[in-house]
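What follows is a set of notes on a single structure, which appears directly below.
Note that this complex is displayed minus one protein chain, with the remaining chains in position.
Chain naming follows the written order as A, B and C, and within any one chain the residues start at number 1.
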Amino acid sequence: MEKIKREEDAILFEPVERTGRSFYLTLSILIIVILWAVFAYQFQYREGLGVTGLARPIFWGVYITNFVFFIGISHAGTLISAILRLAKAEWRRSITRSAEVITVLVLFFGVGNILMDLGRPDRMLNIIKYSQFQSPLLWDVSSITVYLTASSIYLYLPLIPDIALLRDRNGKRRWFYRALALGWKGTERQHRLLEKAISFMAILVIPVAVSVHTVVSFVFAMTIQPMWHSAIFGPYFVAGAIFSGIAALIIAMNIIRKVYHLEEYLRPVHFNHLGILLLVMTLLWFYFTFTEYLTTYYGGEPIHMTIFWMKFTGRFAPYFWGMFLFCFVIPLPILSFKKTRTPLGTLIASISVIIGMWLERYVIVVPTLTNPRLPNEMVIYFPTWIEWSMFAGCVSFFILLYMIFTKLFPIVSIWEVREGREKSMIEVQERIKTYLPGIGVE
Amino acid sequence: MHRWGMVIDLDKCTACQTCVVACLAENNIALIGPEESAKGRTIHWIELVPYIQGEYPHVKVRLIPRPCMHCDHPPCTKVCPVYATYLNEEGIVAQINYRCIGCRYCTTACPYTVKYFNWYEPRWPDEMRGALNRDVSIRTKGVVEKCTFCHHRLLKAREKAKAEGRDLLPEDYVPACVEACPSGAMYFGDLNDPFSTVSQLSRERRAFRLMEDLGTEPKVYYLSEGM
Amino acid sequence: MRLFLIGLVIGVILVFIFINFGLTSRLNQPLLFNHKIHKEAGVECIQCHPFFKEQRFSGMPNVTICIECHKDPVTQNPEEEKIREFYKKGKVFRWNRIYEQPDHVFFSHRRHVVLAKMDCKDCHGPIEESEKPLTKAWVKMTMKWCMECHTKKKASNDCLVCHI
Partner (left out) sequence: MKLSRRDFLKMGGGIGVGIALGGGFWKWGQPPPSSKLLPPGIEKWVPTVCGQCLGGCGILVRMIDGWATNIIGNPLHPINRGALCPKGIAALQGLYDPDRIRSPLKRIGKRGEGRWQPISWKEAIQEISNQLRELRENGEPHKLVVLGGRYRGLMRLLWERFLEVYGSPNYIDNQFRWDGIPMEGLFLTQGIHTLFTFDFENVKYLLSFSAPLLDSYWFPIHALKAFGQFRRGRTGQRGRLVQIEPRLSITGMKADEWIPIQPGTEGILALGIAHMIIKEGLYDKEFVLKNTFGFENWVDSKEQTHIGFHDFVLSEFPPQRVSSKTGIPIDTIIRLSREFATNQPSLAIGYRDRPFHQMAVWALNGLVGAIDRRGGILIPKSIPFQPFPSPSKDRAARKGLERKRIDEVRESPFGIDQPYLFAKNSISGIPYRPKILFLYYSNPFFSNPCPEFFQRAFDQIPFIVSFSPYMDDTTQYVDLILPDHTPLERWQDDPLFLNNGFPVLGIRQPVTPPIHQTRATGDVLIDLARSLGGEIEKAFPWKDFKEVLLYGLKGIYESRRGDVFGLEYDEAWIRMLQRGGWWDPSYKSFEEFWELLLEKGGWWDPIYEFGERERIYKTPSKKFEFYSQGIKGVLLSSKGEEDSSFLPHWEESVPKEEEKYPFILNIFKTMALDGRNANQPWLQGILGPHLFEKWATWVEINPITASKYDISDGDWVWVESPHGKIKVKARLYQGAMPHVVNIPFGNGHRTGGRWSKKIGENPYRLLGLELDSLTGQPIHGNTRVKIYKA
């Protein structure tokens, strides 16, 4: 048995070592989309933001929606992997890496969307040169920077032993792996240090991750605009972020599993467990949404109610009810039953959640701006091809980077899987002994 | 220290919009054509805001000229990440266009929607360029702009008064909108001076401010219609 | 691949070096004006730059001002002949501006010269000793430079003092 397993680990090295035609095909399609988005952006840069559908008073649109959305997705990884690691959930071993990568990569697109949204991107360094820390936008900048650094380290640390493995396999790009492996030899001391560092980072990233999305919500909540100025926004956003993050992770795992034939590593049980997590988040999301809108409704302030009704029955009803459909109505039954918590079932639920969460961000940003406090002319916002192109470009670029990552590094943590095989059985037994009465060794 | 403020008497106001056009001419505000206007991209630093209440035939329409309120507690300045908008010592909410990165956070934070964004580079036909006001800078695309209480006039007035060796008189510094108002419905001056017209009017029984409950403490006062 | 990447880095560095040091152009003036001679001949600044006490700007002299003194030759200098040539042809000098504030800066000469009683040389340096037209500003008038002086002289550094 041992022998077969050893051979089967080889499949984890396969993507790094061998590249098929379909990879290049996908790559070129993605690159075309990205180039198209680059073209769209340079058009926007040259002409001004007038090429978007934005106008007064709807000063923010898809870019800001995407910003919140991408930052939300980034909660997938680090937070989940950190919690699972700290909880010593053994089933985490084959999924942590793919989760962490999502975090690091998607953060760039969150930040990127803010930059795309700037009227004068050439002056973006003013944010650093003349920072005004009273502005929630600056809080975002700081917390995202910290989060990016922390989650990059958190991704990198568990990567070191695997890089060393690659270095030692005499494959391609040895110089590259040699530089990154930082002289990992797998000694006892190194292992001890690494474990320590990983668990330290795991504890660190959790508050950072929570703060990031809280601060993102503060961008809205700190203004006095109706239906933004809400104390619940912080937790609401964090819950939403974890929600969309898990969904993104499930989608990514499904794809990796199919493309790289990792059925052995990413088993239905993983999807089942993640599905339960997603179910919890669905209910939590519903709870927050319900609270938020119920509070508004009972307050009944006219300025809030205009927006409220606009979402419930007015122009934004399709978006609002779409959000409700995708975030709640579709995923809830799928995730509620063990029978449907299959890889496919969770995939459908996750895609639905991702669409729903994007709509949620849109429904937060746009309707409030459409109805400013002072009477204003009716302006209808709809994103132009530029904004859609950039959205497509961001998604494609993210997929591209993700793909490239899988080509450079194993997407399932090899050493952790091996460690699990070698040590965990005993460790778990030992551990259970420590918390259950009656079977203790004493 | 001065604290500049404005009073608009709605009883005298005729809703003629001279203030709007005077402001456009004074401040080199970009020409926004029909297509862009239809998208809601008009730039009017001061504009008439209509409140339509009731139903025919018992309908009351109020048209309220709305410049920047120059709040004492401006919600917009707090959120600017680069100090491009701030409250200056004399109570003017400044907008430094050259510092602005165009994130439009202030525009969304302002409850009075007084801030405008340059969606495109402002352009004029060559025949008209020479007629621009040389005392006011031209904004570029991608920056936020708004009413400045014609602050450039204060610079010139103060310099003139100083050169003539006298104090700044109330009539030295008047924004373009106030200067042009045909029915004399707009007043401008120092709210800190208890005897100035504006500060006396701001204490009048008819005086109110827009959305006082938000606690923004605007320095633009209105005098309500009627007795 | 590795070498390509190294090359890439070198290339980018080269571009930055080029941008930072390579791009300083020199300006040519229509006339080789000698500030020193004029000063020595007792011509005051205000005779050629007539507005700096009353206006924002100081005013650049043009043919009509020059010709007042140079109607008939004063020296043998061929440059002087140019003035009369320009005058005859009805042309004007197109001075290349060296000190020019950008559009978003409100700078007033009167405010500095009359009200703050500053000397020309405080900003323009020892211009009266120059024998050739300037090709480069005496000091790069950055915002930092302005603000340092304002701080020193306890003038206001409020953005709205200069920015319009």
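Here is the rule we go by: a residue touches a chain if its C-beta (ideal position, glycine included) is under 8 Å from a C-beta of that chain, and two chains touch if they have at least 3 such contacts.
Source: prediction; values computed, not measured.
Under the touch definition stated at the start, the shown chains contacted by the missing one in the entire complex are A, B, C. Checked against the full complex, the candidates B:Leu63, B:Leu87 or B:Ala161 give a single residue touching the omitted chain, namely B:Leu63. Checked against the full complex, the candidates B:Val7, B:Ile32, B:Leu191 or B:Leu210 give a single residue touching the omitted chain, namely B:Ile32. With the whole complex as reference, residues 1, 3-16, 19, 51, 55-57, 102-103 of subunit C touch the missing chain. Even with one chain removed from view, subunit A keeps its contact list with that chain: residues 42, 45-46, 120, 122-123, 376-378.
Mapped onto subunit B, contacts with the missing chain fall at residues 9, 11-18, 20-22, 24-26, 28, 31-34, 37-38, 42, 44, 47-48, 50, 52, 54-57, 59-63, 121-123, 125-135, 137-138, 140-141, 179-185, 225-227.
Just so it is clear, only the chains that are shown with their structure count from here on.
Inter-chain spacing, taken between the CA centroids of subunit A and subunit C, is 55 Å.
Distance between chain centres (mean CA atoms), subunit B to subunit C: 36 Å.
Annotation for subunit B: residues touching 2 or more other chains are 83, 99. Shared interface positions of subunit A, defined as residues touching 2 or more other chains, are absent.
By the touch criterion stated above, subunit C contacts subunit B in their complex at residues 102-106, 108, 110-111, 114-115, 158-161, 163-164.
Note for the complex: subunit B touches subunit C at residues 83, 86, 88-89, 92, 94, 96-99, 135-138, 148, 151-152, 155, 159, 162-163. Subunit A makes touch with subunit B in their complex at residues 47-50, 54-60, 114, 117-121, 123-124, 126-127, 129-132, 134-138, 141, 219, 222-225, 369, 372-377, 379.
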